[in-house]
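Before I ask anything, let me first share the structure, which is written out below as structure tokens.
Only a single protein chain was left out; the remaining protein chains are all shown in position.
The block that comes next holds subunit A.
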């Protein structure tokens, strides 16, 4: 009450006004308790095409079938290893083998779940005022356009460490994408430091979960090699005693594991190697595919984000600070706050349509066809993955 003094409004009128505002104010403040209108959490009104579980704690892409396949394959193979091979190995070699295997398995599952369930670094869409402000700035920059004149592409150029980088305008999210951000057509979100959309993990891989994804594939490579090596050892040791064929008869699961691991190793180790290269040069899969920083594009072309040093690049990617989620999934929606533009190019449209409609933005060169990225992922892991994992 005393705070209103400086505005100089007459007391009785101000009282009425204040009371009027007060009731509006108190109704919005007390709504969680009075439940006049059902208060929603922000994940329930999220404009992107994501699925949320556990009241907003878990966030995944829309298509999660392949993720469940990944989980089943890892669980089954590891389970067979612990059940059929480990008893023999523990008693005949050392109990350290199942122990180390167990640690690796827990680490693999932990990293997989972390990569799948966390927010990859989704950028929230612009509020209406922000969008209007940006539109105004673009119109001022481009000048008035006559009828039938196609407006020039909406880009901003910025100089980063001596390299000119173009920032593209995202028509869906109504923002100028920060450098290295990209719009995922499958999830319909702009993601910071977008790497790729991984169907095996059931989520986009971006700034906030890249290290989990990398540690997942690295530890999975180690687990696969570990299981492969020790299953072979197991079969060899048994064959020395009872002969090869009866050894296989005694532990049939070993055959399955060897097959699975043999095909997995090529793809997963290959993928780990590829991502190790990306991390050491501080590039994203997106940038590497397009050759953004390749010297083939020009003599003066270099990666402005690289720290120049291999070790620093690795440390920055894996041990750098973990930024918080920007979308506040579990916060409550304020009833008087207008929601950001929830424009999607056809809600409920199947992903292929989304890709096509997105690709018609001719100036959106940065938006790499995610199916290309998916095919890279699947090509490198196709041989083993679809058979085994």
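The rule is short, and it goes like this: a residue touches a chain if its C-beta (ideal position, glycine included) is under 8 Å from a C-beta of that chain, and two chains touch if they have at least 3 such contacts; residues count from 1.
Methods note: contacts and distances are computed from a predicted model.
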*According to its UniProt record, what is the protein name of the omitted chain, chosen from "Glycosyltransferases", "Golgin A7 family, member Ba isoform X2", "Dynein axonemal intermediate chain 3" or "Cytochrome c oxidase subunit 7A2-like, mitochondrial"?*
"Golgin A7 family, member Ba isoform X2"
*May I ask which residue of A:46, A:67, A:88 or A:212 touches the chain that does not appear here?*
A:212
_Hidden partner chain, touching residue among A:39, A:167 or A:248_ = A:167
_From the list A:56, A:179 or A:270, pick the residue that touches the absent chain._
A:179
*Of the residues in subunit A, which ones touch the absent chain?*
2-4, 7-10, 13-14, 16-18, 20-21, 24-25, 106-107, 110-111, 114, 123-124, 126-127, 129-130, 133, 158-161, 165, 167, 175, 178-180, 192-193, 212, 215, 304-305, 312, 315-316, 318-324, 326-328, 336
